[in-house]
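Remarks on the structure that follows.
Missing here: one protein chain of the complex. Every other protein chain is in place.
And now, chain A:
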C-alpha cells in the first residue's frame, strides 16, 4: 500500500504529523519544527512524481489503487487521480511546506501540535482529492475539518470560538445532505460507493437529479464559498493564524469547487444544466457584490477573504457556462487554472499580511502606512502579489480570469461583461489597500519599528513569487496536464441521463 504514490502522499504527512505530535511539549519545540519541516519536504517530494510522471495522453484515472476496506458495505480504499485532482494534491503539498515555514518561529505555544495539525490536515486533504470511493471521500472531507477547526480554535484570535462554530455549523449542514445523496446513489449503483460507478449511472429522473444536485450544492457551495453561504469565511480568516488562512484560502476552498466537478456535474448533468443559470447568477453576485464589499473592508484579512470569494466566483462561473449541453472548454480550464493560481496568490497575500501582523500585531489598514519606507524588499514582493491578485498579465492571476472571460464571451456577452468588472474591482480593492498600507509616509511608531523580512520570510516570498510568475508566463505547464481529463468530463456531461 505504501508503494503507491497516492498512498504515499496521503500517509507521509500524517505519519510525520503523528511523529511531530510525539515530541510533546514546547520544551522540545525546535525538534518538532525540524521534524515537521522534514515531513513537509518529504510530503512535497513524494507528490512531485504525480506531476512529473503523469501521462498527459491518458484521460482516465492514473496511479490507481483499489483494495477493500469495509467489504460488507462495498466501501473500498480506492484511490486515483486525473489531470484535475493531481494538480491540487501537488498544490496542497506545496502549500503545507510553505505553511510549516511560515509558522516557524511565529508559533511559540503548542508548536508541535500546530505543526502536526497542518501535516495531518495535508494528508487528509490529499486523501479527499485522491479518493475514488464516496465514503472514503466523505471521511477525508469531514476529517480535514477537524485540524482546521482546531487550528482556528486553539491558535486563533479573540473571537475564535464564534468563528469556529460558524465554520463548523455551515460546513456540517451541507455535508449531511451530501451523505444522504451518497447513500441514495449507493443503491442506484448496485450497492457500490464507487464514484466512477455513480458517474456511470445511465438514467436518473430530472426531479431526483435536482434533489441530488441540491444536496451536493449545499455541501460544496459552503466550501467554495458561494454567495450567500459565504459569511463564515471572512470570520474564519480573521481569527485563523496565518498558516490557517493560507491553507483555508489555498486549498480548503478548492475542495468545494472540486466537488462540483467530481460529483455534481458528471453525476447529475441534466440538473446541472437546468440549474446553471442560478449558479451563474450567484457567481456573478460573488464577482460584483463581493468585489464591492471587499473595497470597503478596514481589516486586511477580511479584505483578502472577500477577494477570495470574488475570485472563486470565477471558478464556479467557469464550470457552469453551458452552450446547450456543452460545457465550455475555455471556461472549465480557466476555472481550474484560477483555482491553482488562487492557491498561490491567496496564500501569498495572507502570508504577507501575516508578516506585517507579526511585527505590528494589527490587521487594521488604518494602523499602517508607509511600510515601504521600512520594509522595501517586502513591499516589492507584496506589490507583485497584489498585482497578481488584480489579475495582471504575466502573473498567474491573469490566466484563469482571462480564460473564463474568453469562454463567457462565447456563451453570453453580458455575463462576460459582468465578470470582466473584476478587472476594475480587483485592482481597486487590492491596490487601494496597498496604497494605504505600504505607500505614504511612515504612519506611526509601530511602522517606524518594522524590520524588513528575515531570511526565512524572504525564502517563502521568493518561492511564491517564482510560482506566481512562472504560472503566468508559462501556464501551459499546468494546462496541458488537464486537457484530456477536462475533455472527458465535457463529453461525459454532454450525455443526458434522462
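Everything below uses one rule, namely that contacts are C-beta pairs under 8 Å (C-beta built on N, C-alpha and C of every residue); 3 or more make two chains touch, one makes a residue touch a chain; residues count from 1.
In this section, contacts and distances are computed from a predicted model.
One subunit of the complex is not drawn; among "NADH-quinone oxidoreductase subunit L", "5'-nucleotidase-like protein", "sn-glycerol-3-phosphate dehydrogenase subunit C" or "Cobalt ECF transporter T component CbiQ", its UniProt record names it "NADH-quinone oxidoreductase subunit L". Considering the whole complex, the residue from A:149, A:216, A:263 or A:385 that touches the absent chain is A:149. Touch with the chain omitted from the figure is made, among A:41, A:329, A:360 or A:494, by A:329.
From the options A:403, A:460 or A:493, the residue with contact to the unseen chain in the full assembly is A:403. Residues 72-73, 110, 113, 142-143, 146, 149-150, 153-154, 161-162, 165-166, 169-170, 179, 183, 228, 231-232, 289-290, 292-297, 329-330, 333-334, 370, 372-373, 383, 387, 392-394, 398-399, 402-403, 405-406, 408-410, 413-414, 416-417, 420-421, 423-425, 427-428, 431-432, 435, 438-441, 473-476, 479-480, 483 of chain A touch the missing chain (whole complex, contact as defined above).
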